[in-house]
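See structure below.
Of the protein chains in this complex, all but one are displayed in their positions.
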Amino acid sequence: MKEIEVEQVAESDLDDPVFVEGLPGVGHVGKLVAEHLIEETDSTLLARVYSEHFPPQVGIDDSGVANLAHAELYAVPTDGRDLIVLTGDHQAGDNTGQYRLSETFLDESERLGAERVYSLGGVPTGELIEEYSVLGAVSSEALIDDLEAAGVEFRSEEPTGGIVGTSGLLLGLGSRRGLEAVCLMGETSGYLVDPKSARAVLDVLQERLEFDIPVEALDDRADEMEEVISKLQDMEAAQSPSSGEDLRYIG
Amino acid sequence: MKEIEVEQVAESDLDDPVFVEGLPGVGHVGKLVAEHLIEETDSTLLARVYSEHFPPQVGIDDSGVANLAHAELYAVPTDGRDLIVLTGDHQAGDNTGQYRLSETFLDESERLGAERVYSLGGVPTGELIEEYSVLGAVSSEALIDDLEAAGVEFRSEEPTGGIVGTSGLLLGLGSRRGLEAVCLMGETSGYLVDPKSARAVLDVLQERLEFDIPVEALDDRADEMEEVISKLQDMEAAQSPSSGEDLRYIG
Amino acid sequence: MKEIEVEQVAESDLDDPVFVEGLPGVGHVGKLVAEHLIEETDSTLLARVYSEHFPPQVGIDDSGVANLAHAELYAVPTDGRDLIVLTGDHQAGDNTGQYRLSETFLDESERLGAERVYSLGGVPTGELIEEYSVLGAVSSEALIDDLEAAGVEFRSEEPTGGIVGTSGLLLGLGSRRGLEAVCLMGETSGYLVDPKSARAVLDVLQERLEFDIPVEALDDRADEMEEVISKLQDMEAAQSPSSGEDLRYIG
Partner (left out) sequence: MKEIEVEQVAESDLDDPVFVEGLPGVGHVGKLVAEHLIEETDSTLLARVYSEHFPPQVGIDDSGVANLAHAELYAVPTDGRDLIVLTGDHQAGDNTGQYRLSETFLDESERLGAERVYSLGGVPTGELIEEYSVLGAVSSEALIDDLEAAGVEFRSEEPTGGIVGTSGLLLGLGSRRGLEAVCLMGETSGYLVDPKSARAVLDVLQERLEFDIPVEALDDRADEMEEVISKLQDMEAAQSPSSGEDLRYIG
């Protein structure tokens, strides 16, 4: 195997598509959106990307068949702007690999005609949250107004530590190539998979790229997560000692 | 030394052999089976594989002679299907090395005529177990029926985190080469070297590849481990405070 | 992107400049000095250095625009010796990257005419300090007298563990190239960003390179930090149990 190997599966006939990335990360926000886009549209797998920089690992599907660690590019047609969606189960395990894979992803998306990049992710708040804001970062100040109009917030020098991983690099390397690049980050506690945050990011994406797909599946997953959280909170409450009694009292 | 160096020791005259891998891993299950196959047959060392990706280390044999970290390929003739068995004391220490060594192992086994790959390992359950199931993963769904007939279990999306290391890569990379690849994983607590789990995997392998070798040595090791576990349990019981007495009682 | 990529932004017309490095490190001492030099002079950005060895990351500026991890070289004219100042938000994440980036920095500074190198950093004392000494290390014993005259201290085999990172390598690699190389290290507790330590290093640098720039901004930051420390100390005092009372007393 070469350092990075792109296995072409099908040809795309998308018209002026936008490249959308959703790999695993904080709250799995980006990946949830990417998978939702793939599942709720008449999507086509375009290519698999394998690499020595991915973990040395196979995943197992529901019938027991193994697949080597890889990322996938899908053609995702919509009623508005067409998308090329990148998703997968892994990011590269080393800095150099992160850079080289991100360059490969941009090479492929440019080859498929994309001149705009949306990388999706989550930004951790460290606490359970009520209102799901979507934070933005861009390759160029000129992109901000339209994004703010779609509900994206821009905050000075946030996220504080910058944006790490593929989402950050697609923005940074995309910008150096002269592409229009945007990173949308849904606020999330960071502790759990967060379909609500994914929904907030999807809303912005639909608004900005003028497409409309069903969101029920994502909302159902959000409801399921709410139940899980609620159960966890009950369990925690049950484990705390009842106040008013001194268990260490010695008479 | 080159990045990877294959030192040919002898020529193989095996007929249509199956490649079997058993490197160190969970419960040392794969390695126990591989060593048993080598010891209980008229096996021949075919090649040693050295690599900069192995730990910078030598092992010491029983007379004090050192040998540089390496993996070994053996010709293992049986009364049924002949085997090429890979074993050793190490896996590569980095992702890239894991990929490149696995490719080398497949190159060698293909050169020796193998078109089928069985990688062996353990899958940790986290608790001491009574019944030693063998879990399977395959390169192609068509392989499942025959394996189930030989006692292998297939469970949807298990092992949960996929299969990591050489066992996983031989399956994933073997599949991409068009080889028939199977990973057999013996259930094991994961805390101890587990000859019982190895025995379960060996049973499946013998059934599936229609060969028959003595298993007494493996059973003896299993008995020894049972004694060790039993002693550990006695020690643990002795250390726990006897119930009914409050040792922290202050009168 | 290549392994290391130098993006030339402007040409320098500095006369016989000295190369000054201030990347992030202990107490951010070097970076504080470098940024102060850039802000308090009529500085010009000369080049950006990108690399696969930097973290896979973008920083976000105050309007939400992302910039790929990089280091920056500035032309910094002064009333005395002109400077080329290197700063940034990152050091390389691996040994090889540290070596190759340091070589690139030296290549660039030599190309711009610098034959002398000052790398700046902090040396941790582990406790809050009163007097901010500046420790020195040099490529050649002949440089010591003039530095001692400017207030630099030289202590046998200190810092004990040597100098790690870009500051150390510019000294070590610069020395091997035959450059005059000096590392100035401000003593600092090591727990906090330390503008006072930076001020001490700046004083030495001004004295030694005979230039004079306003220091008020750095002193203001030092005052702000003093307030932060003072508040932290108050908080700590408030949390300690009042002496004289035995809280675990059982009557």
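For reference, chains read A, B and C in written order, and residue numbers begin at 1 within each chain.
Everything below uses one rule, namely that a contact is a pair of C-beta atoms (placed from the backbone, for glycine too) under 8 Å apart; a residue touches a chain by one contact, two chains touch by 3 or more.
Everything numeric in this text was worked out from a predicted model, so none of it was measured.
Participant: Using the whole complex, pick out the displayed chains that touch the missing one.
Facilitator: Result for the missing chain's touching partners among shown chains: B, C.
Participant: Which residue, B:A10, B:V58, B:L128 or B:L232, contacts the hidden chain when the whole complex is considered?
Facilitator: The single option touching the absent chain is B:V58.
Participant: From the list C:M1, C:I129, C:V164 or C:L192, pick the residue that touches the absent chain.
Facilitator: Considering the complete complex, C:V164 is the one touching the chain left out.
Participant: Determine and list the chain C residues touching the chain excluded from the picture.
Facilitator: Listed in rising order, the touching residues are 92, 95-96, 98-100, 102-103, 136-141, 144, 154-159, 162-166, 168-169, 171-173, 175-176, 181, 183, 250.
Participant: Over the whole complex, note the residues of chain B touching the chain we left out.
Facilitator: Touching the missing chain: residues 1, 3, 50, 52-69, 89, 93-94, 97, 250.
Methods note: only the chains that are shown with their structure count from here on.
Participant: For the copies chain A and chain C, give the interface type as same if over half of its residue numbers appear on both sides, and as different if under half do.
Facilitator: different
Participant: Could you please state the distance in Å, as a whole number, between where the Cα atoms of chain A are centred and where those of chain C are centred?
Facilitator: Roughly 36 Å separates the two chain centres.
Participant: How many angstrom between the C-alpha centroids of chain C and chain B?
Facilitator: Once rounded, the distance between the two centres reads 52 Å.
Participant: Please output the residue numbers of chain C that touch at least 2 other chains, ranges allowed.
Facilitator: Residue numbers touching two or more other chains: none in chain C.
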